[in-house]
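Inspection log for the structure reproduced underneath, given as structure tokens.
Of the protein chains in this complex, all but one are displayed in their positions.
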């Protein structure tokens, strides 16, 4: 038993280490001299340390702080509302006594593959709903995601139907059953999907790009991706031909990595928070008994 | 007579199910507004779209917008690459996700945090950053692997010019990036299962391997089935970030790494035609849809409980 455990730990630790490589690489590159990167490539240990990249970014922290605030707000509201919507629709899909469960499953699944494309969604959100340049544009479009709903359904499926039945005999309404019985025992599922939603909102730049052209509503990732995408363009033949590159400020690779560190950093603390709810065993047995 | 009775029963059904429908109603309405109303965009592939006349006013184009896809000499190449690579990703991704989920489940709560946080990291970073990590290993001059090779007196390998290595590299990178995510999902699935089974098994003196094989896996079967069906639906979509960024878009690797999404991107980037790009999207969706219906039907035959709908 003990020896088995050591083997398991070795395997897991080995893979965990490989997974941490990008983290080491990003941090180390952000501390590197720009010239060293071109000379020696991306390496896990910088040849010479410098904090210059961080100094440059943090010299004008106003935009960064602002974007942190926007991103945190969007992530919190989006995840909370999104989880409620996702959990309710996923739950009714798992109820074997619910007549329309297959129809609703299909209704949800269909949207995973088929969508009207960018322009119709844009017209809807920007022109019909008037969300352009408002904070709503940054979370409303992602509230219900077919994939998350079906994942949630997969988790909730294992909840025994007997639980619901006994509650019904006690005279509880569906709303009460959902809130008082289902939600508490579905904690791990909700924590997992919630975690994925947090990441989705935290990492999103697409909505900012499409719907926001006011700097005070930019999210963190958009600040970052804007720089990266600028750079990609500045390397094209057009930029060389038509732009005076000597006048264009090109952020160094270290600066980009430093931005990544600042943008990703908070997420390292979010994961353990959600893990609190990864509780084994639940209370299924006791409720049933 | 019959019709009215049927109507009656529909109404009865509706009333009987009303409470649950009402619970899910906000989400149903939301999906309708944000996913179904924009569906009128599905006519775009069949239109010669111009901004002035809009969706309904623009002239019809028949199947013209699909032609560039189906007359391309690369169609076979990109379709094969997409499907084969995705099949490998599904297979190995599921295997490793399950493996790690079961292992973490075994070692217990205390260590879960550390391992899961670490394993989740690759999923969290963007493909652009992931590409830098791969480059740190495979760079011709400064890459970790080539330095090792030179150190041991071997010739360095030009990784980004030789397509033969890439099916392996891509599978490794894909597993590395997504196994942690999958492991979290399956681990959560295991948490939702009933502990009584395990207690009973403990009493019976089952070994860990037996427990995993006879209890955990069967309990996870519905979840694995759903995940796989959903992944099959996306089998015609190449992960653009993986196939474009991680390969550095090296054209010499195209025989192994060119997929539908990179091909469409390359083909349309200069013309930027909305109709043509949405044609590619519709093609992918329709094929994926058919495959899901098929696999769902197969699953339903075997066990209706596990099917998606």
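Observations
Just so it is clear, A and B label the chains in written order, and each chain counts residues from 1 on its own.
We adopt the following convention: a contact is a pair of C-beta atoms (placed from the backbone, for glycine too) under 8 Å apart; a residue touches a chain by one contact, two chains touch by 3 or more.
By our rule, contacts and distances are computed from a predicted model.
Between the listed names "Extracellular solute-binding protein", "1-acyl-sn-glycerol-3-phosphate acyltransferase", "Sarcosine oxidase subunit beta" or "Ferredoxin", the UniProt record for the complex's undisplayed chain reads "Extracellular solute-binding protein". When the omitted chain is restored, the residue from B:9, B:80, B:161 or B:210 that touches it is B:161.
Although one chain is not drawn, the whole complex shows that of B:127, B:186 or B:263 it is B:263 that touches it. Only one residue in the set A:55, A:97, A:165 or A:232 touches the chain that does not appear here, and it is A:232.
From the set B:19, B:106 or B:273, the residue in touch with the chain omitted from the display is B:273, counting the whole complex. For chain A, the residues touching the absent chain in the complete assembly are 34-35, 37-39, 60, 63, 102-103, 106-107, 110, 118-120, 122-123, 126-128, 132, 209-210, 213, 225-230, 232-235, 237-250, 253. Think of the hidden chain as still there; on chain B it touches residues 32, 36-40, 49-56, 64, 67-68, 71-74, 139-141, 158, 160-161, 248-252, 254, 263, 266-268, 270-274, 276, 309.
Criterion: only the chains that are shown with their structure count from here on.
Separating the centre of chain A from that of chain B, both taken as means of CA atoms, is a distance of 16 Å. Within the complex formed with chain A, the chain B residues making contact are 13, 16-17, 19-24, 26-28, 30-31, 33-42, 44, 55, 100, 103-104, 106-107, 109, 111-126, 128-130, 132-133, 135-136, 139, 141-143, 176, 179-180, 184-185, 187-196, 208, 219, 222-223, 226-227, 230, 233, 274, 278, 281, 285, 288-289, 292, 308-309. For chain A in complex with chain B, the residues that touch the partner chain are 4-5, 8-9, 11-13, 15-23, 25-26, 29, 40-44, 84-86, 88-89, 91-92, 95, 98-100, 102-109, 111-117, 119-121, 123-124, 140-141, 143-144, 146-147, 149-151, 153-160, 173-175, 178, 186, 188-189, 191-192, 195, 199, 203, 228, 260, 264, 267-268, 271-272, 275, 278-282, 284-285.
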